[in-house]
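With one protein chain withheld, the remaining protein chains of the complex are depicted in position.
On to chain A.
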Amino acid sequence: MKDTITIYVAQENGERIALEAPTDMGLSVMEVLKANEYDIQALCGGMAICATCHVEVLESEALPEQSDDEAYMLESLPHATQQSRLSCQLRVNEELDGIVLRIMPEA
């Protein structure tokens, strides 16, 4: 078992910043982004109701299925893409190791 994974955040200039995240703390990707002082609001704190932690997944292994709440929220976003996810709904675990994502602007 790996106890930390790497999450890459793609910057506007194409650069990818690596973030280390522990897998044993029950964190979400949103919480990792906040802890690293990325400018995401994540207003609702992880309940999939505000979509202010919207990310686009550029590269990853298989991701967990979207819950109905997340799917419904993404459906309603004007600028979501096929690879859009709410980072508060992505649990930090081994399967996410190496994921590359881009923080989406708020609509």
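We take it that contacts are C-beta pairs under 8 Å (C-beta built on N, C-alpha and C of every residue); 3 or more make two chains touch, one makes a residue touch a chain; residues count from 1.
Here is the rule we use: contacts and distances are computed from a predicted model.
Looking at the choices "Glutathione import ATP-binding protein GsiA", "V-type ATP synthase subunit B", "Ferredoxin--NADP reductase" or "ABC transporter permease", the name in the UniProt record of the chain not drawn here is "Ferredoxin--NADP reductase". Residue A:45 is the one among A:22, A:45 or A:98 that touches the chain not shown.
Counting over the whole complex, chain A has residues 39, 41, 43-45, 47, 49-52, 71-73, 75-80, 105, 107 touching the chain that is not drawn.
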